[in-house]
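Missing here is one protein chain; the remaining ones are kept as they sit in the complex.
And now, chain A:
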Amino acid sequence: MAKIIGAVTTSHIPAIGMAMDNKLEQTPYWKPFFDAYPPVRAWLNEKKPDVVVIFYNDHGLEFFLDRKPTFAIGTAAQYLNADEGWGINTIPPVTGETELSWHIATDLVENEFDITICQEMRVDHGLTVPLSLMWPGHAYGHVKVIPVCINCERYPMPTPARCFKLGQAIGRAIESFDQDLNVVLFGTGGLSHQLDGERAGFINREFDIDCMNKIVTAPEELTKLSNYDLMEIGGAQGVELNMWLAMRGALTGNITELHRNYHAPISNTGAGLLLLEHEH
């Protein structure tokens, strides 16, 4: 049977990808951020997951407002990145996964989680920056990726509680798949930040650290918040915590925290990194 062997949370902001493009990792500004990643890379290289399920949000590459799914899952054999308009380099094609992804999609819909199923989708920095961070030098081609995309842009957005339930349903689906696969989950985005309005620049360090603690030990407490609560205490884009909650919902066994880092600001955000091992 497929097993979820662990999970990673990470920021996915474009500035990280641009810093890697320009080889700025060891400059004073970036060093405290990038120096936290080698242990996570080492763990991934040791465990060699077959599949990575990446919870992310599209920022206007694949989806426009004309038809924007609340939840979407990809079932393609390959995903392409593309020009996002403001200068981040595109990355080579991402390998997809076509069996477990359909199993998850089928299980979700049969159990009343009516997710949009995409057989072709361009993936943006929300997905590509984490891949570049975990496997620098575009060395991610051997890993099969299943993208799960959550609307974090336009209200109405799925609630934190609903995103957690989505994760629970995806976790059950993965663990009922009849192939011996090792699966890792990435919860991307966050933590506190606000890009828009006179309140731009808002960061709440205390809240971010509280989120990281609760993601590990008490995620249900975070699911009691509304998106408006998240907006108020975590900034307008603090709702990206929903991707972390979806990831966490899928971890129903025992969790061991292997590594963490918090650094702020990175661009306009608080950047939280967690590596969690998972077993039943």
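The rule we apply is simple: a residue touches a chain if its C-beta (ideal position, glycine included) is under 8 Å from a C-beta of that chain, and two chains touch if they have at least 3 such contacts; residues count from 1.
In this section, contacts and distances are computed from a predicted model.
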item	value
Chain not present in the shown complex, as UniProt names it (candidates "Urease accessory protein UreH", "ABC-2 type transport system ATP-binding protein", "Transglutaminase-like enzyme, putative cysteine protease" or "Protocatechuate 4,5-dioxygenase alpha chain")	"Protocatechuate 4,5-dioxygenase alpha chain"
Residue touching the undisplayed chain, where the options are A:R154, A:K224 or A:H280	A:R154
Residue among A:L24, A:L80, A:L195 or A:L258 that touches the chain left out of view	A:L195
Which of A:L61, A:C118 or A:A173 contacts the chain that the document leaves out	A:L61
Missing-chain contacts mapped onto chain A	15, 59-61, 64-65, 82-87, 153-156, 194-206, 226, 228, 231-232, 236-237, 263-265, 267-268, 270
